[in-house]
Each structure stands twice: as C-alpha cells, then as structure tokens.
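A single structure is presented below for examination.
For this depiction, one protein chain was excluded, whereas all remaining protein chains were kept in their positions.
Let's turn to chain A:
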C-alpha cells in the first residue's frame, strides 16, 4: 500500500522532488521528534535544561556573592533578610551557592562522563575488535578496576591527584572507564561479525575505517544511552567525593560540599543539607528520566 502511494507521488512530483519529500519525511521522524512524543523524557529534559541554564546563567541569577562571608548573619532560615534559602555557617547566601554549585557539579559530572566515555570507547573498540591477547589484557585490567568499589578507587585517585575540579573530573572519568569499555566491547563483538562487516572486508576497507565508520556508528546508541544515564551517577559521585572532603574544596561551592557543611548542623539548620540534597535528587532524577527516554528511542530492544 505504502509503496504504491510512494510510486504514485513519485509520478506526480517527479523523482527529484520525491527524493526531497522522503528527506523531509525522515527529518520529521528522526530521534528528536520521537523523543518529543515521550512525556517522561521531556520532563527529564526540562529538568536537565533548567539545571544547565541555572549553571550557565549563575552570575545573573545569584542574588549575592556566593563566597562573601558575613559573620553576623549565620544560619539564617528561608527568606530571612533577603536570603531566599537562608545562609550557611559563615553567613554566605545559600541560594547563590546552590546556583554556583550547579556549575561545578554539572561540569564535574558531565566532564567525568565524557572523559570516561572517550577512554572507555577506545579501549572497548580495541579490545572487541582485535580480540585475543589484547582483549584479554584490557578486559582483565578493567575487571581489576571494577573489583574496587568506586568510592575507594576515587579516594585513591584523589589522594594521588589532589583535590580540585580537573582532578575530580579525571577521577570520575577513570572510575567510569571499565563500565564503558564493557558496554562497547560487548556491542563490538556483536557488530563485527555482522555480514556488512564481512562485506567491508571483501571491499578492502581498512581496519581504522572499519572501526570508526562501520562498527562505531552501529554501537553508538547503547553508548549514548549509557552515557546519559551515567551522568546521573556521576553527579552522585561528585557529591560523594565532595561530601567526603576529597572533591571540590571550600570555599568553591558544589552541591556535595554544601551537603557536607550541612551535615554538621543538621539539628540547628537542617535547611542547608536539605536544599542541596533536593537539588542533587532532582537533577539525578532528571538525567535518569531523560536517559530512559533516550533509551526508548535509540535502543527499544533494551527495554525490559
């Protein structure tokens, strides 16, 4: 039926115009438009975009200097003296700190995921494609890293590297490498034995071209899905590290170290820990919802 209709339009419009029509049709049915029909994914996306805008526009949104200490106004509650979320133990405006903290937390989480993804994808591609001894060595190494609990691994790395944002990114990234490598390797194993890869070999396609033009594009959707969901985990990782005092150090604000500061005064000023905790929760939720939506669109088979 559809085919008949297609040929009919082709006759009316001519082949060239028909080709344009198909192009437009495809655009209407692409990933973005499919995603737009997915409600939960859109809720997630709205949250994610909101948090990102907040991070980007921090200087415009923040009502106070996030690092300005005012010893006379410590532990203020919501709305007191023009502080929307109150103040912390040094009298710094909590709202401004949360807004600036979003920057640090999101950069650390997304950066960490990107670093982990890049290294993990390369290792996974090599390991899956070459197989044999290379595969065995890389995967045993990854298994070894997976055997460490993430926090322990991150603590080791942070102790070696020292604190600071770039090092947090690196630590989160390295912690994420093994799982990315595994996801990619598994996919490469499936894809590299597909007939179209054999077809490429018959054509004389080089290994590099094979890896990056044929195998990578066909493994990319599970990678994107995994990466999106992984950002949520990375936000928690950053918060964990900062909470333990290993990540972002004071006075720079991050959601993790605001939470850490709030821990010491849970009885007297519970709003400090609560607010930062809620922001972490909502952002993680947002990334999870969005990631689930992306998975539904890109990789319907993964859905249980």
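Everything that follows uses one rule, which is that a residue touches a chain if its C-beta (ideal position, glycine included) is under 8 Å from a C-beta of that chain, and two chains touch if they have at least 3 such contacts; residues count from 1.
The rule we apply is simple: contacts and distances are computed from a predicted model.
A chain of this complex does not appear here, and its UniProt-recorded name among "Oligopeptide transport system ATP-binding protein", "Carbohydrate ABC transporter membrane protein 2, CUT1 family", "2-oxoglutarate synthase" or "Response regulator NasT" is "Oligopeptide transport system ATP-binding protein". Summary of contacts with the chain left out: across A:59, A:79 or A:217, the touching residue is A:217.
Within the complete assembly, A:201 is the residue of A:37, A:140, A:201 or A:263 that touches the hidden chain. What chain A contributes to its contact with the hidden chain is residues 3, 10, 15-16, 18-19, 22-23, 26, 194-196, 198-206, 209, 214, 217-218.
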